[in-house]
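What follows is a short report on a single structure.
One protein chain omitted, others in place.
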Amino acid sequence: MSCHACQRGYTSQCGGMLGGWKLSHVKDGVFAEYFNVNDADANLAPIPDEISDETACYATDMMSTGFAAAEAAHIPLGGTVAIYGQGPVGLMATAGARLQGAGQIIVVDKRSNRLALSRFYGADIIVDFTEVDPDEAIMDITQGVGVDAAVEEIGSQMAFDSCVRVTRPGSTIVNIGIHSDGDAINILNRGWYGGNNEVTIRSILCPGGKERMSRLMRLIANKRIDPTHLKTHSFRFDQLDQAFESMSTNADDVIKPLIRFPSY
Amino acid sequence: MSCHACQRGYTSQCGGMLGGWKLSHVKDGVFAEYFNVNDADANLAPIPDEISDETACYATDMMSTGFAAAEAAHIPLGGTVAIYGQGPVGLMATAGARLQGAGQIIVVDKRSNRLALSRFYGADIIVDFTEVDPDEAIMDITQGVGVDAAVEEIGSQMAFDSCVRVTRPGSTIVNIGIHSDGDAINILNRGWYGGNNEVTIRSILCPGGKERMSRLMRLIANKRIDPTHLKTHSFRFDQLDQAFESMSTNADDVIKPLIRFPSY
Amino acid sequence: MSCHACQRGYTSQCGGMLGGWKLSHVKDGVFAEYFNVNDADANLAPIPDEISDETACYATDMMSTGFAAAEAAHIPLGGTVAIYGQGPVGLMATAGARLQGAGQIIVVDKRSNRLALSRFYGADIIVDFTEVDPDEAIMDITQGVGVDAAVEEIGSQMAFDSCVRVTRPGSTIVNIGIHSDGDAINILNRGWYGGNNEVTIRSILCPGGKERMSRLMRLIANKRIDPTHLKTHSFRFDQLDQAFESMSTNADDVIKPLIRFPSY
Partner (left out) sequence: MSCHACQRGYTSQCGGMLGGWKLSHVKDGVFAEYFNVNDADANLAPIPDEISDETACYATDMMSTGFAAAEAAHIPLGGTVAIYGQGPVGLMATAGARLQGAGQIIVVDKRSNRLALSRFYGADIIVDFTEVDPDEAIMDITQGVGVDAAVEEIGSQMAFDSCVRVTRPGSTIVNIGIHSDGDAINILNRGWYGGNNEVTIRSILCPGGKERMSRLMRLIANKRIDPTHLKTHSFRFDQLDQAFESMSTNADDVIKPLIRFPSY
């Protein structure tokens, strides 16, 4: 928390590009019951009595990332937003958009269990892209105007293209999807008008720190959000491989599995 | 909407200091059934079918002003806010704070019917200042930290003082109360630390324009807010004097009276 | 100035996508000595006595656009910026970056007459991309950190790629170039890290309005900027075709030609 990135407000890039992500992906022992956390004081926030440990653990990743997407979208109070992808982060982006005062939230996905949960977390309109063309649906819903903001959580070029096409001039696209395929993400000229329609594209990650964690837990404690509905599956610590397997294959309509340590 | 103030984003100061307010207070005929609106095209927004005319009329003043207070407060997602005064604008500031993602909303007033409505509009904690000292209560609730934002809607020096005392360093105080008594509003040195605690004090008014009105009506249409609970009394157009009388004397627990034109 | 785009602050998109641009490109008679300006009152600003008409005309396009690029870049005070392309708009982006407090301005182009003018307008370091690799040069200059902001004025994929590669996490890329080739602009995954390095990409255009014009002319009047050095050529009104020809072929090291009406 004393590095240049953190001083500039980018805790996710702590100590270098994707620093926060590296802590959870690259550092050895991160899945052990006890492990070392760098600069722990900067990240330690008390869990209020009324929140279970299980509930609190959603604050650190899904809530912080999904809400960051909604915050970065700069949705004007009463404005419209389209959210592509209703995985755990996308669902929290939906909840975040609701908390940020969006006047109309349109979500795009194809899995019915996720779309059902979208409604619970605040979506007004559900677009199943296996049934309708999202571009047409969104332009129709917004009476030809386009949305004030779009969030791409899938990591798909097709979804990103749709974001570019359905956003009105002067709006914001937030990318939180991980675009791991190919060498580049394309911004369609037809939507971005050769780069002159004053649309802003932000890429974000997962902000940390004890101040943010305290605020996220306050939202849970005061019943603004109940993230536990993301949990579709529960595994013991010795079933870790199974949990990862379920996530990578999307088996059994998994949304988010919870791992329990033996001591809980 | 083409004056310098509007181009700078301050539609309430259209054409000069307090321009918007002057339209409603100084211009002749403003209480007639038909009257002239300057630059009408800039302010005309269609009322969606699902919203009654009666409901829509709350968007133009109480909602726009109260929500502007919540927006100007820059409450961080999950942050804390104290709102002094739960008149119609204060109640809408409460609802606005909820829509902006406040994690804890503390309201301060003394009238029980207003405080009951505060809960409906999203307050977490009610402080009746005839029963407890608001400074102590708020510092206690926030565990000695103070709030991230405070809104003063009463127009009272005593309430403004409390705002200054209960806000943490780096927070925001929004003044929407009309301080018509005396020559000056005092900022207590004890709270503002001689002007060095990085607290920002904003004065706001009521933003207008068709884009904003469309968004406010979208919030009503999509059930984010039902402003009609503000209406405690209803008057016919020929009872206008009675309506004003009730407002100025706070008679009969009035919150907001509605005036109906004969044709409705 | 009363349309939705203008009320949202996007005067360049007045009345619809690229509205301002359309006025100057599509509307008939725009190159006549007298022509109709929509909503003229919103755009009329007095020219101060100390500014010649010839000088004032730079405010409306090159200065407003180039400065908007520097403003949108959100360069922190003392931060670093790389500007790709030193045509008239790019040169004004250089001057704008200087006016916005950039601590180090690196410009990239290949034409020596433009690069000489870059120095005049405030560039600290000149990178001729026909001689050195701009990526390497910029990473070297910034000691491996990358820049706080980059501006792409050329409209070239190659320059945009370099912007993506030389910007540090949490920085801003502003696109003002017109990317008219191909169907899409690519954002390199290698630079944008699959969309997770918290870099923001803004597309901008040319903001208008009398308030902005007054401010730009104040900058000229108070000697913050002398835009007339952009003028490399001067044509009479009856040589209009020649002026356009010179711009499209970059003949004779043209930067910006000035057209004079017979009455001047």
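Descriptive notes on the structure:
By written order: A, B and C. Residues from 1 in each chain.
Here, contacts are C-beta pairs under 8 Å (C-beta built on N, C-alpha and C of every residue); 3 or more make two chains touch, one makes a residue touch a chain.
From a predicted model like this one, the values you see are computed outputs, not experimental measurements.
One of B:75, B:176, B:243 or B:259 touches the chain omitted from the figure, and that residue is B:176.
Looking at C:109, C:124 or C:198, the residue that reaches the missing chain in the full complex is C:124.
For the options C:100, C:189, C:203 or C:246, the residue in contact with the chain missing from this view is C:100. Counting over the whole complex, chain B has residues 4-5, 8-10, 12-13, 16-18, 21, 76, 145, 152, 155, 169-170, 175-180, 182-190, 192-205 touching the chain that is not drawn.
With the whole complex as reference, residues 1-2, 4, 6-9, 39, 41-42, 209-212, 214 of chain A touch the missing chain. Interface residues of chain C facing the missing partner chain: 67, 71, 76-80, 96, 99-101, 103-104, 124, 212, 214-219, 222, 224.
Methods note: only the chains that are shown with their structure count from here on.
Interface of chain A with chain B: the two copies contact each other largely through the same residue positions, with over half of all numbers used appearing on both sides.
Look at where the CA atoms of chain A average out and do the same for chain C: the two points lie 35 Å apart. Taking each chain's centre as the average of its CA atoms, chain B and chain C sit 41 Å apart. Note on chain placement: the centre of chain A and the centre of chain B lie 32 Å apart, centres being C-alpha means. For chain B, the set of residues touching two or more other chains reads 212, 214.
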